[in-house]
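One protein chain omitted, others in place.
After this line comes subunit A, so read on.
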């Protein structure tokens, strides 16, 4: 592992979720895609939830990308995102849309895409 920049995260991990350790929706994966619904947040939204919502202002992020940006553990972002989904401020979708789950061509598409990279 390479060296890490110092400094503290915006919100300490143990405070970020308000003491909630388990997400309300356990199916959120590292690569679940989070998208803001555009609904304005209610006043009094916890700071960490607001920080996640702000991060989604410019576009969608996966859970793990949001964790890296907010410098929070993935487990904390799962909790925060679950709460924002419950409040209908964020939409979460699975890494692969349900229809594509058993797509036999997915691996071929990955291979083709990698080959195309080499010719750029």
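Assume a contact is a pair of C-beta atoms (placed from the backbone, for glycine too) under 8 Å apart; a residue touches a chain by one contact, two chains touch by 3 or more; residues count from 1.
We adopt the following convention: contacts and distances are computed from a predicted model.
Enquirer: What is the protein name, per UniProt, of the chain that does not appear here: "Sarcosine oxidase subunit gamma", "Pyruvate dehydrogenase subunit beta", "Imidazole glycerol phosphate synthase subunit HisF" or "ATP/GTP-binding protein"?
Expert: "ATP/GTP-binding protein"
Enquirer: Given the contact definition stated above, which residue among A:52, A:67 or A:85 touches the chain not shown here?
Expert: Touches the omitted chain: A:67.
Enquirer: Go through subunit A and note every residue touching the omitted chain.
Expert: 1-5, 7, 9, 13, 29-31, 33, 55, 58-62, 64-65, 67-69, 71, 73-75, 95-97, 100, 103-104, 106-118
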